[in-house]
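To start, the structure itself, in structure tokens.
Only one protein chain is missing; all other protein chains are in place.
Chains: A and B, in written order; residue numbering restarts at 1 for each.
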Amino acid sequence: MVDPIPYINLSWLVPAFPLLGFLVTGLANKHLKHNLAGIIASVMVVLSFAVSVSLFFILRSSGQEAVTVTLFNWIAIGGMNIPFAFLIDHLSLTMMLIVTGVGALIHIYSIGYMHDDERVNSFFAQMNLFTFSMLLLVMGANYLVLFIGWEGVGLCSYLLIGFWFKNPAYNYAARKAFVINRIGDLGFILGIILIFFTFKSVTFSEVFSQAASFHAGSPVITLITILLLVGAIGKSAQIPLFTWLPDAMAGPTPVSALIHAATMVTAGIYMIARSSILYNLAPITLNIIILIGLATALIAALIGLKQNDIKKVLAYSTVSQLGYMFLALGLGAYSAGVFHVTTHAFFKALLFLGAGSVIHAMGGEQDIRKMGGLRKKMPLTYFTFLTATLAISGIPPFSGFFSKDLILSKAFEHNIILYILALGGALLTCFYMFRLLFLVFFGEKRLAGAHPHESPKVMTVPLLILSALSVFGGFLNIPSLFGGDSRFSTFLQSTVQTNASEELSHSTETGLILGSLLLLALIIVYAYRLFVSKAVVPAKDGESMPLFSKLIYNKFYFDEIYTAVFEKPFGFLSDFFYHKIENTVLDPAVDSIGQVTEHAGTLLRRLQKGNMSFYLFAMVAGILLFIIFILIV
Amino acid sequence: MKDITSAIQIIPLNNYIVLSMALFSIGLMGVLFRRNIIAILMCLELMFNSANLLLTAFSAYHSDPTGQVFVFFIMIVAAAEVAVGLSIVVMMKRNVESVDINLLNHLKW
Partner (left out) sequence: MIVLIILLIPFITGLLLLLVRNAVAVKRAALASSVVNFLLTFSLVFTVPVSGYTANWINFLGVEFALGYDGISLVMLLLTGLLFPFIIMTGMKRDQPQVSLLYALILFTQAALIGVFLAQNAFLFYVFWELTLIPLYFILLLWGGECRRNVTFKFFIYTLTGSLFLLFGIIFLYHLTPGMHTTDFSVFSKLNIPAGTQVWLFWVLFIAFAIKMPVFPFHTWQPSTYTIAPTQGVMILAGVMTKMGIYGALRFLFPIIPLGVVYWQNTVIILSLIGVIYASVIAFRQTNIIRLIAFSSMAHISLMVAAMFVLNYYALQGLLFQVLSHGVTIVALFYIVMLIEEKTATLQLPQMGGIKLQAPNMAILFLMVVLGSVALPLTAGFVGEFLIITGLFHQSIWFALFGGITMILGAIYMLYAYQRVMLGDKKPALGTITDLSRHDYFLLIPLITIIFGLGIYPQPVFDLVEASVKSMQDLLLPLAGSLPALPQ
């Protein structure tokens, strides 16, 4: 058998291709012909996908679980030794395949989608830069390399959200995303530093091998996991740091698909799954994760019910699904979380690309109240969108069913209330997705003057591939109930430590599944009757509505509250510091020292005003004083 | 000469001291509070002469002529000084059309 290590050592090629693509398309920006940048960029990502696939097979055939590839020493001072190294193991391979695979499809799709944009070359450069950063994130062999990718994807997200920089609102959204991410990043970097001080290393293998010597619930580990969690909350848009993700939809739709659905936002889940050994030692943190995940899943799903912008619905749906992934992590079912990351990457990317196709066809219109009847005009888009909707709603045998069912059954094992709430969220998901589907594709055409048309092949082919993945992706991890062997979970076993818990009995599980399917069917029928048979169109902006609807419609006023609590006071504080402290206290304090001297001079100057008789008087008075002094002393 | 000395000695020394102090004080006040520069010069002379008076009186009482010699010196110096002072007064009159001392206030910061 051939030694696999020399081949795996070539894994730096995976991020190198997109980096090369970035440099070429970025530097030769002005000189590339139309479409060429897109082709170069796509080819680069496809190449790195190919390398990832071959790495996958090489690693599997080698029988090794993890290989570290060190490129060079990045920081080596004193006791700190941080190499620039990649870790190739099952978890990172999974993520690499998702990033490059879905990424490649989205790149290809973008060739069609961004065809008419004048800055298409910059777009592809930034997309490639994103892919590069994301690969660093998932491939890094230590927390600091992970952090490079972590901040790198944040930067690319910033750039791409604000891609159409003429619009101030987009710029604001971009800045908001970056700043909120940075809040999380601060927690993350502090966590990394604490890891360093605790384990004297930030390399995954060394940290995790030493973690065994800590007992569960040790305060240091809890603090570390909480700090890392702050980072994950920011990046994966969980409560309370989720408000940036819906605004991030300002970017071009392929960006939303790649960054804000399939890959970057799942980085937090990846990071926690990667640190599963630490998290297993911190039950408190796991409970916090459950709470956050569940709250996010429900609140975002509720908000999704009332959104009218096609991308906003999908954005809240993403937030909600990320909440499910968090829930899975909190339950200790890390591989279930990563599995949902995988299937979610397929169907959510598909949904966004489908939405992009619709928006493209509608000439930039994003309001679902103005769409309708697109089923006949765009059959391919409709078909793919339908598969994705079925997948996200958790209808068997689509991929979402398997991943979501896994999470739900874990929740059931944990706590029945948890299960009911999670199931409620799933039902909400089903409702708002079918509402979207029916409003967009069914009924009558509601916008006069628009001439929807099917998108070109370069866009529909990726849709079809993703559609196939959404349909069949679930078969990667068929549970024992259906005679499968949970291959995906087993595959990750070597990297991701799952909290052992007893399996549900098959009869219970079957009961749960049937029950939830029944409810889902009811929801779909209800949605059909509401939006297709009765053809209800959501209220126009500004129309009055019941209190709770209004609350949901206004997204629970999260943005308004944050503006009032953080943004406004910050500006106020800035003004206060500048006008009241800097210019009224500190600077005058310094000036006043100068002024004392000046005033003293002004005072003494009065003695010298040239009045002869005063001089004479002073002279006499002085002599007198002098005499008196002599007499007394 | 002896008569003069004895004549001076008839009056007690204290009277001379008081007189010259009074003269000096009058002169000093005049210097301080008069604005007319000629009056100030006159007051200065008064102060000089009060000193002269005292010198003479002490000289007589102590039978020591040195004091009287000094008086002559002082009178000569005072005469010279008056010459300078009056010429300043004349210059002032020519320049500022006045003998008010408060007009001479350009000597300042």
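Here is the rule we use: a residue touches a chain if its C-beta (ideal position, glycine included) is under 8 Å from a C-beta of that chain, and two chains touch if they have at least 3 such contacts.
The model shown is predicted, which means the values in this text are computed figures rather than measured ones.
Looking at the complete complex, one finds that the omitted chain is in touch with A.
For the options A:Gly78, A:Gly364 or A:Pro546, the residue in contact with the chain missing from this view is A:Gly78. Only one residue from A:Val179, A:Leu386, A:Ile478 or A:Val532 touches the chain missing from this view: A:Val179.
Remark: the omitted chain is touched by one listed residue; of A:Leu10, A:Ile193 or A:Leu551 this is A:Ile193. Think of the hidden chain as still there; on chain A it touches residues 72-80, 122, 144, 147-148, 150-152, 155, 158, 162, 165-168, 171, 175, 178-179, 182-183, 185-186, 189-190, 193-194, 196-197, 200, 570-571, 573-575, 577-578, 581-582, 586-587, 589-591, 594.
Quick note on the criterion: only the chains that are shown with their structure count from here on.
Residues 28, 31-33, 35, 101-102, 104-109 of chain B are the ones touching chain A in the complex.
Considering their complex, residues 605, 608-613, 616-617, 620 of chain A touch chain B.
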